[in-house]
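Here the structure comes first, spelled out in structure tokens, and everything after it is commentary.
Of the protein chains in this complex, all but one are displayed in their positions.
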Amino acid sequence: MKSRKLNLSSFRELGVIAMIVIIYIVVCIIEPRFFSTTSLVNILLFFPFLLIVSLGEMIEIVSRNVDMSLGAILACSGYAAGLLFKTNSDIPIAAAFIVAIALGCVLGLINGFIVTRFQIPSVIVTLGTMNIYRGVIFILGGKQIDNSVIPQSLMALSQPKESIIGIPYSVLIALLAAVLLAVFLKYFRAGREIYEIGCNPAAASLRGISNNRVQMFVFTLAGGLSGLAGMVFISRIGYMDPGAAGRGLEFTAIAAVVIGGTSMNGGVGKVTGTVLGCLLLGVIQNAISITGISGYWQEAIYGIIIVVSVIIDNLIKNRLAVSEAR
Amino acid sequence: EKKGVEQSAKSDSSKQEETQGSTDDKEKGSAKSASDVTVRYICLTKGIPYFDPIIDGMKESVEKAGATFQDTAPDTSDATAQIPLIEAAIQDKVDVICISPSDPDALCATFDKARDAGIMVLCVNDDITGNEDRRDGAVMSTDYDKLGKENFEAFAESMNYEGKFVALSSKTGTPFQENQMQIYRDMMAEDEKYAKMEFVDVLYGDDEATKSLTEAEAAIQKYPDLKGIISPTSVGIVAAAQAVENAGMTGKIMVSGTGTPSQCKTYLENGTMPNAYLWDTGLCGNVAGTLAVKLATGEATLEPGAEIDLGEYGKVTADDDCLVPAGDPLKFTKDNAGDYDF
Amino acid sequence: MKHKLKINRIIRPELTVFVFMILSLVVGILLSPNFLDIRFLLGSTIFYCELGLMAIPFTLLLTSGEIDLSIAANMSLVACLVAVLYQAGMSMPVLIVIGIAVGTLLGFFNGLLVTVTKLPSLVITIGIMSVYQGFSQVLVGDAAISGFPEWFIGLDQYTILGLIPLNLIILIVVALIFSFLLKKTVWGRKVTAIGLNRGTALYSGVAVEKTKVLLFTIQGTFCAIAGIMTMSRLQMAKYTIAGDGQMDVITMVLLGGTAFAGGRGSVLGTLAAFFIIVFIRTGMRLALLSNYSQMAILGLLLIVVIIISNGLEKMAKKYE
Partner (left out) sequence: MASYNGYFLAIKLGPIPITRERREILEKKVCLLSAQKICKSFGKNNVLKSVDFDLEAGEVHALIGENGAGKSTLLKILFGIYQPTSGDINLEGKTVRMKHPVDAIGHGIAMIHQEPSVFEDLSIAENIFTGHFENRKIKWEDLNRKASEAMQEVGLQFSPARMMKGLSVAEQQLIEIASALSSDAKIIFMDEPTASLTPGEVENLLALIDTLRKKGKTIVYISHRLEEIKAISDRITVLRDGEIVGTYQNSEITKDQIIQKMIGKEFRSGGRKKENKTFGQPFLEVEDISIPGIFEHVSFQIAKGEIMGVAGLMGAGRTEVARGIFGITPVKSGQIRIGGKEVKIESPEAAIKNKIALVPEDRQGLGLFVSEPIAFNTTFAIIDSIKKRLGYIDTKKEKKISEQYVEGLKTKCRSVSQKVGDLSGGNQQKVSLAKWISTNPDILILDEPTRGIDVGAKEEVYRLIRKLAEEGKCIMMISSELNEVVSLSDKVMVMYEGKQTGMLAKDEITDVRILSAAHDCLEEAQ
């Protein structure tokens, strides 16, 4: 009895998994070519930068914040890295990674500072900084970074031909980030503090946890992750258009995070869920592309599948919760 | 006579008068000297590298003619985002509005208002197809029909005139892309030599980098015997090339379409893209700028069939819709891609 | 004692917004000599009136702790539907009624979905946004439908005293009505209570779910009205007609001092924020500031206004 309960509660993601499998099977029936490793790799390729941004968004939501500026941070850091390549063509990619992540951290820190110092809801702050960050790129010039300046070795990260057992490096980078974050969130005091302040900030403060410090940390980490995502974004797309890169990505990330079982009320959320949420979106996107649904219908079907997935997932979760309570 | 912004509900019947009204204005404008002329360019959106040479070219030629040049742009390419910018130009009483319209229909009402206020409206790079009577003229970078034909021929040649191909477009129904694809279809229907080619699908990437890439990758997967991707959009062509490289199909799937040389250079050099087409956008800016000043000072009038001498930028001829192509299409290959800086 | 009480009355979150409204007017005047032209200024409001109109019920929705990201999509879907049916030969007055009914129904559907599934509305409406947007694309494809009857075109051009555009009048009247509803009536108090503490509201006998559905429904109605107004102004309908309007609406509402988490809302604040956005944008446009500078300035403004109004609130507390 006891072990069954445990099993079920650790399987909260069952709903998302079920949806992924259902969509995959349905599409395979409609379009048998979907049933191939190439399509799996394509699905995987869809999600690295989305996943990395979603991880950042997840810890923000867990700590009772929402970050609308992650897409802009992605664009800023990616752009900075692009400028680096442009001015100095033989700079090592590692250095660009460091610059992008560092810039992401700084921009995240600015968000965190404003949120904690002035006690303004994070949505408002990040809605503001989203515009500021993107605006600043353009005030500083903001021309597109072309494909020709991006080093081939960076591009190779997102190409299936250069991969470990068929999985491109960028996917591995994203998964590595996910695993590290999962371990951190589960086994480190600092990780648990994120859940604690998200679950009940007042209680956390009474237990001696500094709300502000943890929030600053969360914003910085999410910013850093978006910086990393900026690099992965360049490696995938091959150029950097600071106006379009990451536009609206926040909403996709929020959808992925919530589909993955994270509660908007804070305190609840798992990395595995977020990974699955991103995977589900990847499957949907690829399914729509490959089944050749008419351009006019794509958007509508995409939306319908998201709504239906969220609802079905929720139903399954509720079922599990009820059977657990029994 | 200042008309300001005040407008009562205009009816269709009054629109005919407007056209005449604006002709009057033009005559009145002939008194102006070039130094009193202000030309304002409203770009499609900010930050698209494609438009930079147009802006630079226009600025150069307007200032050379002794007039004032200003430019502005909305932050999204929404159909209606340019409207407030046109209103602002009316309020500032500029003489010519050069605009790359984001939508062929949404802007018409505002154009009417500008022309009522005595401002000349010149479409640049894109036209408001179907509503030609609601702007004063249009300067296109090149003759797009010619471009489409040349591009498709080169593409077909690289495919050895056989095999399946898809087109990667931007949003559904964007006029330029739809027109280009119609040209491909017409050519295939008319000429026997394209008989072995099969136009299997149109993909829409919404001019979004990730979506275009996903669409192209899905197409490569869906049609294992695909031989080519043609993309009449600069976001799409790069995404198509990227997808072909990712799939390791370089040399097996040919990519062509319209794109800037700097964007395409890598792919032109590594053979993914045997050729790409575009036009001289800088020249387009030069022509539009010079023309704008000439029209504002009354040195020239734009009528169907008019031939106008633009000095160092050559002679241009207006077609029946007062549309002026600025120059010939440009073809980029691995040999000449490095010669351009846009 | 009495004197201090008065200070308390005056220093309210909305105050900052009003001060900034005046400030933005001044900035606009400094930015461009052509700015201070009342007729032009009032005329400039009409581009935003539709968004403003959606922001009014949105203020109430947010106050109750819910959000609707599908508003712009709803708006364009209604516009496209009306246009398609008009092309099919139906008469415009009938279609206006149908359009408003459809928008209302879409809003009602959102409300139902949110209350029945008990999922966060932020997430549900992200999905719904795509659905509605997609449907309008399916309906009209890429075509822009125009050729509406004469009387319908340019309703925004009607003015009162030849000066104040009709749209603006509608907006202000609606704002006043909703402000009264939210601040002074039992219903408004219940809406606020739901946002403050759903549990207590439920235990106190407030029909929480019904109220929420009603709020979504009203939101839908106003989306439809905004959609039809936009059609009339642009003389055409297209699936992109509303763009990313929801972001502007959210910015307006938050700038106006409504709490994102619910429980506090000010319709007049939203109205003032509407004017701030109009003034600042118009001024910057005349000054030919690049759009990204405009974005950055608006972003900064949002943060600064809220920092200052929070500061003022604290000061007001001290006076207590």
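To keep things simple, chains are lettered A, B and C as they appear, and every chain counts its residues starting from 1.
As a convention for this text, a contact is a pair of C-beta atoms (placed from the backbone, for glycine too) under 8 Å apart; a residue touches a chain by one contact, two chains touch by 3 or more.
Owing to the predicted nature of the structure, the values given are computational and were not obtained by experimental measurement.
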{"item": "Contact set of the excluded chain (shown chains only)", "value": "A, C"}
{"item": "Hidden-chain contact residue, picked from the options A:200, A:272 or A:291", "value": "A:200"}
{"item": "Candidate in contact with the missing chain, chosen from C:38, C:88, C:161 or C:186", "value": "C:186"}
{"item": "Of A:139, A:175 or A:268, the one touching the omitted chain in the full complex", "value": "A:268"}
{"item": "Footprint left on chain C by the chain that the document does not show", "value": "181, 184-187, 189-190, 193, 196-197, 199-200, 202-207, 263, 317, 320"}
{"item": "Missing-chain contacts mapped onto chain A", "value": "2, 6, 186-190, 192, 195-196, 199-200, 202-210, 263, 267-268, 325-326"}
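Throughout what follows, only the chains that are shown with their structure count from here on.
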{"item": "Approximate Å spacing (C-alpha centroids) for the pair chain A, chain C", "value": "30"}
{"item": "Averaged-CA centre spacing for the pair chain B and chain A, given as whole angstrom", "value": "36"}
{"item": "Touching two or more other chains - residue numbers and ranges from chain A", "value": "138, 142, 296, 298"}
{"item": "Multi-partner residues of chain C (each touching 2 or more other chains)", "value": "137, 141, 290-292, 294-295"}
{"item": "Touching residues on chain B, where the partner in the complex is chain A", "value": "45-49, 52, 75, 172, 201-204, 208-210, 213-215, 217-219, 221-222, 224, 238-239, 242, 245-248, 262-267"}
{"item": "Residue ranges of chain A in contact with chain C within the complex", "value": "114, 118-121, 123-125, 127-132, 134-139, 142, 251, 254-255, 258-259, 263-264, 296-304, 306-307, 310-311, 314"}
{"item": "For the chain A and chain B complex, residues of the former touching the latter", "value": "31, 33, 36, 38-39, 42, 45-46, 138, 142-144, 146-148, 158-161, 236-239, 241-245, 285-286, 289-290, 292, 295-296, 298"}
